[in-house]
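I have placed the structure first, in the form of structure tokens, so that the comments after it can refer back to it.
All protein chains but one are shown in place.
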């Protein structure tokens, strides 16, 4: 049930979301800790009203939050974060004059109360 | 102070949000662990740019995150998650040919630094 949410600020220009979604899905599901490809859910969120610090220089960010059911090892978490960062770093546009920060958080989801269901296609 | 955030993917058709909000609020505030009805805050988030896994079959998801101030029992958490899932499972549209995954995370919010205030109507 990994969830990945990626925020991108509006000043980065047209983000190649479709390509990023495809490459992130391929890279993450190739990791042994994400054995069921269908369980991985990745989405983008547009950030339009934001500020970074207090200096007037143009800044943008891409921030990813990867949520995993509790129990993964610290090594697996770091590896998965590195895979996310690699794709984002490669695909993030580089608008002239803008300083861009990329970050990836890995967050545990409590396994015990996690509930799920499936609606099969009709 | 429970917070509930529900993401729905755009390929599920018109989601009955108003009805879901009403039923979720009624179901959750009927639980003894949510004693003050006004404290429950539920919102929907539209997911337009997303991918689920790597297979080409049509897939959609509904994902809920329920945030509770720390201190609830594991039993209460599981019961609340089950109530959320019950409503979503009943009200989620079933578009032809789409495989839909529903999930509910329950997350603790650290009680100590949690800050709040109220602006009464004028």
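Per-chain numbering from 1; labels A and B assigned in written order.
Everything below uses one rule, namely that a contact is a pair of C-beta atoms (placed from the backbone, for glycine too) under 8 Å apart; a residue touches a chain by one contact, two chains touch by 3 or more.
Computed from a predicted model, the values in this text were never measured in an experiment.
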Checked against the full complex, the residue among B:42, B:62, B:85 or B:106 that touches the missing chain is B:42
Even though one chain is not shown, chain A touches it at residues 7, 9, 47, 49-55, 57-59, 61, 63, 74, 77-78, 80-82, 84-85, 89, 92, 94, 96-108
Contact residues on chain B toward the hidden chain run 1, 3, 17-18, 21-22, 24-26, 29, 36-44, 67, 109-110, 112-122
